[in-house]
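Missing here is one protein chain; the remaining ones are kept as they sit in the complex.
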Amino acid sequence: MSERNPCNPVSLPGDEFPEGASVLDATSRRTLLKLMGASLGLAGLTACSRPVENILPAAKGVEDQIPGNPLFYATAMSLGGVATGLLVEAHDGRPTKIEGNPDHPFSRGAASAFHQASVLGLYDPDRSREVMHEGQPSAWDEFAAFAKGHFSAMAAGERLRFLSQTVNSPSLEAVRAQALNRFPQAKWIEYEPISEDEALAGAELAFGRAVRPIYHFDKADAILSLDSDFLALDSQTVGYTKDFAARRRVASEKDTMNRLYIVESQFSVTGAMADHRLRMRSGDVPEFVADLARELGLLPAGLNVLNNDPRRRWLAALARDLKKNAGRSLVVAGPRQPAAVHAAAHWINQALGNAGKTVTYVETPRRPQIAALKELAAEMAAGRVETLVILGGNPAYDAPADLEFSRFVKKVAVTIHLGVERNETGVLAKWHLPEAHYLECWGDARALDGTASIQQPLIQPLYGGRTAVETLALISGHKDQRAYDIVRNCWLAQWPGAHGEKTWRKCLHDGVIPLTASPRVEAAPDAKRIAAALAARRTATGIEVNFYPSASTWDGRFANNGWLQEAPDPMTKLTWDNAALLSPATARQFGVANGEVISIAAGGREIEMPVWIQPGHADQSISLALGYGRTACGHVGHGAGHDTYALRTSAAPHVVAGASVTRTDRTYKLATTQEHHSMEGRPLVREASLDTYRKQPAFAHKPDEKTNLFQLFPRFSYDQGNQWGMAIDLNACIGCNACVLACQAENNIPIVGKEQVMRGREMHWIRLDRYYGGPEEDPRAVTQPVACQQCENAPCESVCPVAATNHSPEGLNDMAYNRCVGTRYCANNCPYKVRRFNFLDYHKDVQEVEKMAFNPDVTVRMRGVMEKCTYCVQRIQEKKIQAQAEGRRALRDGKILTACQQTCPADAIVFGNINDPQSRVTQLKKQNRDYTILTELNTRPRTSYLAKLRNPNPELA
Amino acid sequence: MSHLEDSILEQPGSSAAQELAAYGAVAEFDSPENLLEAIRSARERGYSRLDAFTPFPVHGIDEALGEKRSRLGWIVLIAGLAGAFAAFMLIWWTGAVDYPLVVAGKPLFAFEFSVPVIFELAVLFASFGAVIGMFLFNGLPRLYHPVFQHSRFERATDDRFLLAIEADSDCFDAGGAAEVLRALGGEHVEVIAE
Amino acid sequence: MKPLFSKSADKHLRIVVSAILLTVAAAITLSAYLFRPERADTGYQPAQPVPYSHKLHAGNLGLDCRYCHSTIEQSAYAAIPPTETCMNCHTRVKAESPQLQLVRESYATGRPIPWVHIHKLPDYVYFNHRAHLDAGVSCVTCHGRVDQMAEVRQVKPLSMAWCLECHRNPAPEIRPRELITKLDWVPDRDPAEIGRELIAKNHIHPPTNCSGCHR
Partner (left out) sequence: MADLAIAQELNPALVLGKPGYADVTRKVAGIVEGRMPRVWYIAIACTGTLTLALAAMLAYLVTTGIGVWGNNSPVGWAWDITNFVFWIGIGHAGTLISAILFLFRQRWRTSINRFAEAMTLFAVACAGIFPLFHTGRPWRAVYWLFPVPNPALHIWQNFRSPLIWDVFAVSTYATVSALFWYTGLVPDLATLRDRAKTRGRKIVLGLLSLGWRGSARHWRHYELAYLLLAGLSTPLVLSVHTIVSFDFAVSVIPGWHTTIFPPYFVAGAIFSGFAMVVTLMVIARQVFNLKQFVTMKHLENMNKVMLATGLIVGFAYATEFFIAWYSGNRYERFVFLNRAFGPYWWAYWTMVCCNVFIPQLFWLKRVRTSVPAMFVISILINVGMWFERFVIIVTSLSRDYLPSSWGYFRPTPVDMLTLAGSFGLFLTLFLLFVRFLPMISMTEVKGMIAADSAHSGDRP
């Protein structure tokens, strides 16, 4: 964020640039070279006759823009109605890289995999490119004309309905109010498949009002997660991970760390981090909570389901631990759990005195969505809806199956769909309008606690898309109102007077609007109601099916994003697919193995899914990821995975009980990036309990491990100047894919597709090795990020016949793609297997517009050459040149951040100069948990790991 | 050359002109033993320049002809050393002088990793030395040679053994030489022109 | 038997063989000479859409390089100036000149002028103007006396070997920062000596490892 700039080049009022001029201008320089360079280099005609190549400077210079130097703009991206503040890097007017905004309370510099990948979404060639009217290409003006006639004719709009995704934009709220003013009878429905309905209901039940809990994991010593994957899929932002990881970081054996208990059915990322994990069908969790309440004395000890159950001991210990840490403990309920569980969680937090300390509450405007959508569906079915305006979202695909949305939508005379892609809903709509991507348009958005940010665009809409705000304005009769003015006026209204403009610019610059967080509210739970609700629950028997968002496609909206599709699921390591996750025991029960297709029936509906056996999954339970099997999402996501919405009903949107499973004789190929899941007793991830660590602080080092091994030749000395190194804290790393995606975006890493992944040819420079330990039925899981270890005695270097890979004086293992002839000997001889080979021309199918996503500072590798992690050498060089220019010889520690380090929500990766005793990396490497893998090979890696710790409850140890 | 043969038959002791122009007298023998026998006696008779043409190397013929051991060995040795030196220079200069690059923390030049290439180039050069040297010593390639004129030369690469008393031997005269060869049991005796 | 070849055959053979060897040797030396970087890569002098003369502007009028190529000190790229820059003067000077027709059009329409790229490096090479100027490498080192060229042509090979020469022995090419755009500068003493002093003073260590230029 060295140069953030308040004023935005492409937001200058009026269109001086013809549509897409900014695009042409942007592609002109490096990208053009890239395209030519690639082909030239391939043909190897460097010295022969030169093709004439033009340079196209902008006719008019753009203010503050120095060609070749990136600019950074603060903006925000919303996911499930929750915004995260971002900082976007733009090269010559094209956004290329997303970073977290350090000033944003729920980012603090970090960004998730979804955020990282969103930049590719911007350039998706399959995005909606034009207004469609009844399947025919049309134009905005035609729609405007239609809208004018259609809506002005409308009186109070009692047959007009608006359906939008969760609204978290103040300006949209304002315009909505305006619209509902114009059409007082109209109704506005919000729907997203991944909603917080149950949580809201739970709050309603507990407090009698809609409040949202804000957790403060940094203050919690003992945490109980009730089926909540709050570190990954159940949090739409990264703030919680930051807080949680802060309490996992341990400087020495004297330090303390938090303790995490989790009760869950599917083995989640959070589950992998837990110190104690109890696998249990999601449907049994309410019982568990009831018992916990009893154990804590909140409920009269009466009938106790877990009474004579091995889990009894676990429960008791947990209860004591929570009590012991009263005020410093925290109970978190997951979104798939029913209201009662949420209410109980509030109750327990209250009882333990956590409320106001580890958890606070804020007002939320949210209302249960599924109920509202059900109502709308009914009206549509009854033909009481004449005009349906769908602002974003894809109900035809992701609405509960029993509502038969796509059937009833045909009964609506006029459907208008605004969407970034012409998806399943778009093709059904009378009018489809291209929506602007969040990087293309002005807007504003609220974070989890209500903090608002301005969402500023980095580029002109590539396909002339418009925002919900603009469309709504157009509908309610204000033609040509530009989002920029709407948003700006909406905020300036709140800052009257002269300083309004100043505040506006400051907010643009900072990316957060101060004092916009929703006020805290004190709320007391109603014990009686909660107790009653808990008592009312009865555990359903039989097989249960539970639905969870996909780590790649979320609810399906990212299905066409190749980066995310190819990012292996953090736990299953599956790419390009979802599967029916079963525990080994359950798989045995049905007699099925990985890849065999089963048919799952529940509530009169049936789908067929391939099986994937997930060690540690609850028995008698099946987990299905949502967001696959899209039919109208573009060429990348088309046909990836199976649609699980077909099984999801408004009655049981999260957990379906009493499902039945039958085998089919079909099998289905699943592509995974990791075929072996045990460490085979090799000391790769070194792990110990906090106690062990205290007893033997050097546990990470086996006594026989020599770090100074004999070598034939005198050791090459690397004691001059900068010496780059990295330390990765396995205790903080949660194994989300943020670093993988960040690396992909920063280093122009291609996607290879499912078939190539099955052949084992994925190209990720950094991978997350996930190992299971312990019993197959109920294992522990650990993740280890592995990228090039930048060995000082690099085995890859000595075997390269053409010296294409060799060492820099700063200890980097350089890789000169243009020298590589592709013998693959280096990859064979790399003990860490971090080198990646371009077996085919993986950039062949990259379309022009996608090329705009390329980072111009990194060569696009051609077929037949080897590549690997470079410690982001382009960033190192850039900062060194800057420092030299600014007359500073020594680089300040932390000035250079590698892409993976910068985005890591857990701050697990630290890079820096190991020659500087003060640098953070040196400090970490000094710790007694620090170790390198395969030390005995005398490769002397520059990347080292800090051993993993668990903090089990002594009672259960 | 048939007319030549006739001339011999006509007038034993042919003219000086022919002798000057002659390569020598060539006779055919049917076995290595007879060939060796003939060589020995021919030399006893004082003919110093003899040569034999045989389908395979006849054992003991060098001694009989009084040839010294071939000096080819020296050529090969020198070539081999040259190869080794070239390899050493190549590795040392490219790696340690012209573009020093740190590779796997190993030294810029070390004998250890130079051995294979040094050895291979030594063998390569030495082999070329052996083959090229051999052909040069033998004055090959030589497409034309007088002895090819012998009417039955083709048998010399098949199953017969030719003996030539060359014109530049002491006390050579075509007629005499031919006579001697006949006397030694040689058949198809011919005096062959240069 | 009748000899296969005539007496003269060997003479002919020798002639033929030596002729072949000679031609091969000649071919190699010739191509090596013809395609040596100094020759093969230099001398590229395409016609530009607008007959802009550096000789006139930088030479006679003495405009500083940085007036147009304004980014060289802040950016890796020496940006070709936007049409705007030309029009700063040419709205008044030669405002009607037919030669400037294209410039005026571009300014009016906003459509860029298609200048032809001359000093082109392969795509995998990351040359950074800022870093070099900063170290005191003058424009003239790589671009030659542009101020004397009516039509710009490439005068240096810009090959890797050529870059390395300087990266290994930068002293002769290093000059005081303030003189980098003074193409006609003639040092009063041995330039290498000046270079060495500056190198020591400003800690200039040009990289010779791969990632110095290839990323």
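Labels for the chains are A, B and C, by order of writing; each one numbers its residues from 1.
The rule we apply is simple: a residue touches a chain if its C-beta (ideal position, glycine included) is under 8 Å from a C-beta of that chain, and two chains touch if they have at least 3 such contacts.
Predicted, not measured: the structure shown is a model, and the values here were computed from it.
Touch with the chain omitted from the figure is made, among A:489, A:541, A:678 or A:696, by A:678.
Note that of A:584, A:795, A:811 or A:941, the residue touching the chain absent from this view is A:795.
Between the chain not shown and the residues B:147, B:177 or B:191, the one that touches is B:147.
When the whole complex is considered, the residue among A:316, A:646 or A:827 that touches the unshown chain is A:827.
Although one chain is not shown, part of chain C still touches it, namely residues 1, 4-5, 32, 36-37, 41, 157, 159-161, 164. Summarising the interface, chain B meets the missing chain with residues 31-33, 51-59, 61-62, 65, 67, 69-70, 72-73, 76, 80, 90-91, 94-95, 98-99, 101, 103-104, 106, 113-114, 116-117, 119-121, 123-124, 126-128, 130-131, 133-135, 137-138, 140-145, 147-148, 153-154, 156-159.
On the side of chain A, touch with the chain left out of the figure occurs at residues 44, 46-47, 674-682, 684, 756, 759-762, 767, 769-771, 784, 786, 795, 797-803, 806, 819-825, 827-829, 831-833, 835-841, 863-866, 933-934, 937, 939.
The definition used in the following text is that only the chains that are shown with their structure count from here on.
Distance from the chain A centre to the chain C centre is 47 Å, each centre being the mean of its Cα atoms.
Annotation for chain B: residues touching 2 or more other chains are 101-102. Multi-chain contact residues of chain C, defined as those touching 2 or more other chains: 209. Every residue of chain B that touches chain C in the complex is listed here, in rising order: 99, 101-102, 141-145, 148-154.
For chain C in complex with chain B, the touching residues are 1-7, 9-10, 13, 164, 209.
Contacts from chain B toward chain A in the complex involve residues 101-107, 110, 112.
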